[in-house]
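Structure record follows, encoded as structure tokens.
This view holds just a subset of the chains, kept in their places.
Going in written order, the chains are labelled A, B, C and D, and every chain counts its residues from 1.
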Amino acid sequence: MLIARVIGTTVSTIKDEKLVGRKLLICRPADENGVASGKPYVAIDTLDAGVGDLVLTAAGSSARQTAITKDTPVDTVIMGIIDSLHVDGETTYRK
Amino acid sequence: MLIARVIGTTVSTIKDEKLVGRKLLICRPADENGVASGKPYVAIDTLDAGVGDLVLTAAGSSARQTAITKDTPVDTVIMGIIDSLHVDGETTYRK
Amino acid sequence: MLIARVIGTTVSTIKDEKLVGRKLLICRPADENGVASGKPYVAIDTLDAGVGDLVLTAAGSSARQTAITKDTPVDTVIMGIIDSLHVDGETTYRK
Amino acid sequence: MLIARVIGTTVSTIKDEKLVGRKLLICRPADENGVASGKPYVAIDTLDAGVGDLVLTAAGSSARQTAITKDTPVDTVIMGIIDSLHVDGETTYRK
């Protein structure tokens, strides 16, 4: 999984029919301190995450292992909202 | 999923028989503002996307979760055409 | 899928038994003009492609969606031989 | 598989229900000497690994081939804790 910051939303009228009503969020990869950088990607939301949240995303066929994403053409899912990160005994991020 | 700009088309006579009649579009990865850069890749089109469109592409086995791509040797599919992108409360792209 | 140039061949006597008799071609990733650069990878050929051809390769489980590659330990397949590429209304490559 | 150093832990209350009670560890990719560098990723732990351990992680659908991760939306699993690494006849790492 990748740590990522939710930075925005996408609007798409023409899309695969299984995705109607689903929220597709723009995520930027983040490091162990929650600092985001680099090229963004888009993940389907199954947890009601919001812009600004630090999340965990799973990619590939693993993204289809939720009730919402089963059999859908999505390759990345938000599977956790991060409360805090801890590295070498220190708290590096807290929501 | 990746945000990408459709920049062109491929013509291929000799191809896997399941792909006859399918449109294979050249896509360049784009950022959250819709600005494309970097090495292109090719995605199968299931939504009648056109050159110039900003799209969402899904990769891997997820690309085979549509009626058109089921059981075909394709690893990337256009699964949404983007109307608009919104980052930190601002509209960064509108079709 | 990636656009790639076939640059060579591999010879391998000791290999998974399902791959006996199969052609494993060395491919270099190419851009939308057919210009190849970067680190090569190896794809199984199912279309009788030859050195010098510009091809499309599919990766991951999608590489196993052909009669020849079903249930074999290969992760990349040549699924199309490119006749021409067209970008922004111009022909950027013709075989 | 990748060699990686476990550098920390994540806390996530809101997550896919199949992941309740599971440990999600922050890993940094390492080289053949066990020296870690680069952007971290998160793996589910099935072996009671701890911070500081050098581990092997498997990604993609392979991450779901354990009793704990079956049918869960995780794309990376710790599938081995490394005792030692040996390169060109020399021991480059020992726990």
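Here is the rule we use: contacts are C-beta pairs under 8 Å (C-beta built on N, C-alpha and C of every residue); 3 or more make two chains touch, one makes a residue touch a chain.
Bear in mind the structure is a predicted one, so any value in this text is a computation, not a measurement.
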{"item": "Copy count of the single sequence across the entire complex, 4 present", "value": "5"}
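In the analysis below, only the chains that are shown with their structure count from here on.
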{"item": "Separation of mean Cα positions, subunit C and subunit A [Å, integer]", "value": "32"}
{"item": "Distance between chain centroids, defined by C-alpha means - subunit B, subunit C (Å)", "value": "20"}
{"item": "Residues of subunit A whose C-beta touches two or more other chains", "value": "59-61, 63-64"}
{"item": "Inter-chain touch pairs (all)", "value": "A-B, A-D, B-C"}
{"item": "Partner subunit C, residues of subunit B touching it in the complex", "value": "7-16, 18-19, 24, 26, 28, 39-44, 51, 59-61, 63-64, 71-76"}
{"item": "Parts of subunit B lying in touch with subunit A, wherever the complex brings them together", "value": "1-3, 29, 31-32, 46-47, 56, 58-66, 69, 77, 79-89, 92"}
